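The other protein chains are all here in position, but one chain of the complex has been omitted.
Labels A, B, C and D are assigned to the chains in the order they are written; within every chain, residues are numbered from 1.
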Amino acid sequence: MIGGHLPVLLVVLPLMAAPVCVVVRRPAWAWTVAALASWGAFVAALGLLLQVLEGGPISYPIGGWAAPWGIEYRLDLVGAFVAVIVSAIGGIVVPYARSSIEREVAADRIYLFYCMYLLCLAGLLGIAATGDAFNLFVFLEISALSSYVMIALAQDRRALTVAYRYLIMGTIGATFYLIGVGLMYMMTGTLNMADLAARLPEVAETRTILAALAFLTVGICLKLALFPLHLWLPNAYTYAPSVVTAFLAATATKVAVYVLIRVYFTIFANVDVFEAMFLREVLMALAVVAMLSASAIAVFQTNIKRMLAYSSLAQIGYMVLGMSFATLTGLTGGIIHLFNHALMKGALFMAMGCVVFRLQVASLDTIEGLGRRMPATMAAFVVGGLSLIGVPLTVGFVSKWTLVLAAIEANMWPIVVAIVGSSLLAIAYVWRVVETGFFRPTPEGAPAVAEAPLSMLIPTWLLAGACVWFGIDARTTLSVARQSAAFLLGSGP
Amino acid sequence: MNPATAILACIAVPVVGALLVTLTGRWPNVRESVTLLSAATLFALVLFLFRGVAAGARPEALVAEMMPGLSIAFAVEPLGMLFALVASFLWIVTSIYSIGYMRGHHEINQTRFYACFALALGSTMGVAFAGNLLTLFVFYEALTLSTYPLVIHSGTDEARRAGRLYLGMLLGTSIAFQLVAIIWTGWLAGTLTFTPGGILSGKASGATVAILLVLYVFGIAKAAVMPFHRWLPAAMVAPTPVSALLHAVAVVKAGVFAVLKITVYVFGLDAVREAASSEWLQYAAAATIVIASLVALTKDNLKARLAYSTVSQLSYIVLGAMLATTWGVVGGAIHLAAHAFGKITLFYCAGAIAVASHKTEVSQLRGIGRVMPLTTFAFFVGSLSVIGLPPLGGLWGKWFLALGALEADQAIMVAVLMASSLLNVAYLMPIPIRGFFARADGSAEGDKDPDRPPIAEAPIPCLVAISVSTLGCVALFFYAGPMFDLLRGAVVP
Amino acid sequence: MSHIAVLRVVSKLLIPVILLFALYVQFHGDFGPGGGFQAGVIFGSGFILYALIFGTAVARRVVPAAITRIALAAGVLLYGGVGVAGIVLGGQYLDYSVLADDALAGQHLGIALIEFGVGLTVAAAMITIFYVFAGQDRGPEDAEQ
Amino acid sequence: MAVTAVALAWLRNLFAVVMLSGIFTLTAAVVYVVMDAVDVAFTEAAVGAGIATVLMLGSLVLTTAEEKVQPRRAFGPLAMVVLTGAVLVYGTLDMPFYGDPSAPAHGHVAPRYIRDSGREVGPPNIVTSVLASYRGYDTLGEVFVIFTAAAGVIVLMGRGRRYRGRERRDAERS
Partner (left out) sequence: MTFPGLFNYWVVIALMMVGFYVVIAQGNLIKKVVGLNIFQVSVFVFYISISKVKGGSAPILSEGIALYGNPLPHVLILTAIVVGVATMALALALVVRIQDAYGTVEEDEIREREEAS
């Protein structure tokens, strides 16, 4: 009986756990609630993925009202896959948070952190599950508001301005999205995605729908920080508490990419969007610029969290690039990179979180010779870093392989050059950290630090291990990604 | 023992060895016994495989499927067999040598040194036995990464700069050119498995083959074809055993081996011969041969001179591959083995001289033959082998290469080979000759220091290793027949 | 300070009316404009007026911060709980029809419950935010959210 | 409305700005009534004009009431705004006319609410039916947004946070 209700339980479980956190207040209890809820969500997401793999997309009418009238939860393979990614990262982050948050957030705010974290998780899962364009907006806002708060939780005062800027940009993005949805509603009279897909072709040629597409694209690109709408991201990731950075970097932008996929391949499934307004060319060009410029900037950063943030911008470029091919291999590459990047960035930011836990700052100066003092942490960083470069037997290699293959198939050699160029820059910035961490002597008078606590190391290594595991055996993930892509394209042109 | 198990064991033994070395790092004697033991075990395993391969067997082993249609798989064939034999045998010798060298030099981080060394050997075995391009690429990268810590072993600024160049150039070219070429090949041919006669025949146009060939030859920077040779002289900052085994044998030979293997099993000799770019690449190789020899003449540092000599000699093999005739390929492969013994002897001697006398420059070596007669004599024999004079193994490689050039109607290449041999004489012979006949330079600073013990022969383990490799040079001359038969099996089905 | 006295008297009269009006809006939402949300706002403002005139300290005694916090959570939990009840009783999430024997009656009950949840959370949220804003400019020791 | 909005953009006294913003929202509420959206008007008046203004005044008290003179001229943003506006105007060209009963928006999903909500859900107020039942899940989300905001405000400002922040700033200055 529960199986049938999984789509909604997936979201409602963390959602309802959030107020419970506020009621119980004791940090340990709040943590327990958060852990149970996010693990529960993970189990639900896995169950859903299996259901979808077996029986195709699941539709769940909330309130018992059939689709275009009520709100529908609709999980196809992509949605379920993203839900698994998000909830898995959530489940791994929670145990990590316990020690890390104690260090970085005031004690009387800890229960509220868990509350916010759960809301954010629920919001992201809600976005993944929903089949309704407006419902998506609501959950977008839940996750956005809670992430602003989580960023502002950091003790550094710059976190406040960063959160404020993020809030302004995020709200503009959401409002743009709202305008887009309004325009679509105006021309079709519906908000349900599947219904929109069916009704849009009739009016696809109208200027109103073109404007709607433009607003949706710009709004979502603000959220996913595609160049040149990325200015909020580096600082946000730099000054937020480490756990928050790890969680957001691994999930929030991925979900935004997912929304973009939804818009192009579900809502506009029956319309050849990529032909309209040079969308393909524009997206590709922006993605390429993002990949190259962000990687180049990353090379010059000394704060490692900021460096990783810029690297995230570049990786977002990869995902958008894969999507904009609109071919089977390209879309597969985009989706698989969604998963893979969540793993590696999660691992990297968590490793840096361990460094911050011991040293307060993770910059090139503080980590000199740290490989000797915190070997497990730095080793996890190396694994994630190699993955970022795309060394074989890591997940990054699988992504890169698929994306390059897509570019070769499409006969787009400049894109191949861009992917390769961005990887070369990745070598440069990753290796600066590895070299400083492992092959520089520990400076005189450096604080003697112990390895990070196991509650932080184990989650970090879970993700680092996953980077290798899914890099060696990418069959499962690739086949899920490929099936998702086929499904998304199948209903399209 | 099952051959498939033996193949896997060949990879596993060094890796396990590395692990044990790390664990026993506290007890140097145990640690070094572990190293020797793994080296011996590995050689025994390779010999076991050799028996089968010599009899015509082609054992295979599948490890894991990575992506659909792409797997990590091994398949032993003659080229790889020869490479594995040379590398695993010389590992034993080098291990003995290292013990003398590292202790004599009071080096730091010895545990890391032995562990990485073992890992590098494991990767070399992986390269040698790779059954498809993907596996080859995986171990090629693993080899780069596992030798990086050895290059920057000393931890000085110079070493770190060299390490950056090393990693940037090897990893960079492999991702930028080789990976793209592999993905392209896979897309064109539908498979990456090495197949006699080539997998690309009939599947790609002439122009495509030409471009791919260029991508491979320059993408495999380990083969050090100019202009991607700079990493090799830079890597000479590493301890001498590393320069000896890895940068005269394992790493660089992995590069030329990959070129040979791709020529034979991916393109097929006919396709390479017909490709528009192969002649152009021959000239590139020829230019490298001559220019590197000339540069070697100008180098006063002994190891730098040897490094440029290696660059030059490697291009012989690339030249053989690009000639794409039976004699050319066989000659290349034989040169691979013969040069390995010759060059490793020279490096051993250079290291022995450095340990015993702390002299590293050619100009300091006047009269060294009087205090270190054995070492200097070995140097003399090694030089003769590299030059290619009977009765030493170096002769055969050049001989067959010249035949191959004639077969391909490239008489000019014969001239290049001859010119290069003369240059070899010019940059190598003065060293032993001056060592024996010139009077020691009285102004050398070391000699005036009364506290310094007088220069004596190198430590015993070093001498043992030098003797073994010198004998190897001679043995190769007489046992060229079996080698030749083995290799013919690869080229002529 | 006579105008304060006037204020007090007026507001003493006014506040019950405001609160009553809130309740009216809460339950009248079915028929005219209004509902839990608006009711919550009005209730909240009524209380804030009270707090402004009689001082936050008094207001905090009447409705302590802990209560508002729990009310805040209770409201959303009630809403979500109604949804879960729908599942438990064999319908879909947030399906009110199964809450009672008759579908229409179930809808009615469900809407009333969730509207109440909404009102509770909104009122609590307003009071909380007010407390927090009003609780500024004091040292850490006497500030109580 | 337009007048208030433009005035808002130019005024520098923040109290006036906030009051004008309240007026702006109230005007919007009036417009809603004209457009037959009584529920929305009610909410906008209570929330948009009421709470929002109070909140802004509250934060003005806690910060500052006068905006600094801005020396720079912002042509970049202006260009962006004009571009966005142009896209929107471009989009309007194919729109159904204002109030057109045959517009697609009125033809698909909405008629069922008007026709059947009385029978299926009960309340005569269709907005309530849709809000609480047909799209009850959106409302659930909405309540959670309020919850998030309230909890977020506690996080940011509750219990002496401000005080501590100022102490830190003073410490940094000295």
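By definition in this document, contacts are C-beta pairs under 8 Å (C-beta built on N, C-alpha and C of every residue); 3 or more make two chains touch, one makes a residue touch a chain.
All values derive from a computational prediction rather than experimental measurement.
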item: Candidates A:T171, A:T327 or A:S479 - the one touching the absent chain; value: A:T171
item: Residues from chain D at the interface with the omitted partner, ascending; value: 1-2, 5-6, 8-9, 14, 17-18, 21, 24-25, 28, 31-32, 34-40, 43-44, 47-48, 51-52, 55-56, 58-60, 62-64, 67-68, 70, 74, 77-78, 80-82, 84-85, 88-89, 92-93, 95, 97-101, 103, 105-106, 109-110, 113-114, 117-118, 124-127, 130-131, 135, 138-139, 141-142, 145-146, 148-150, 152-153, 156-157, 161-162, 165-166, 168-169, 172
item: On chain A, residues whose C-beta touches the chain left out of the figure; value: 134, 137-138, 141, 145, 148-149, 152, 157-158, 160-161, 163-164, 167-168, 171-172, 175, 178-179, 182, 185-186, 191
item: Residues of chain C (touch criterion as defined above) contacting the omitted chain; value: 31-33, 37, 129, 132-133, 136
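The rule is simple: only the chains that are shown with their structure count from here on.
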item: Chain A and chain B: spacing of chain centres that average the CA atoms, whole Å; value: 44
item: Chain C-chain D separation of Cα centroids, rounded to whole Å; value: 21
item: Contacts with two or more other chains, residues of chain A listed in rising order; value: 15, 18-19, 22, 62-63
item: In the complex, chain C residues that touch chain D; value: 29-35, 37-38, 41-42, 45, 48, 69, 72-73, 75-76, 79-80, 83, 93-94, 96, 104, 107-108, 110-111, 114-115, 117-118, 121-122, 124-126, 128-129, 132-141, 143-145
item: Touching residues on chain D, where the partner in the complex is chain A; value: 87-88, 90-96, 103-110, 112-113, 133-138, 141-142, 144-145, 147-149, 151-152, 154-156, 159, 161, 165, 168-169
item: For the chain B and chain A complex, residues of the former touching the latter; value: 64-68, 72, 134, 137-138, 141-142, 145, 149, 152, 155, 160, 163-164, 167-168, 171-172, 175-176, 179-180, 183-184, 186-187
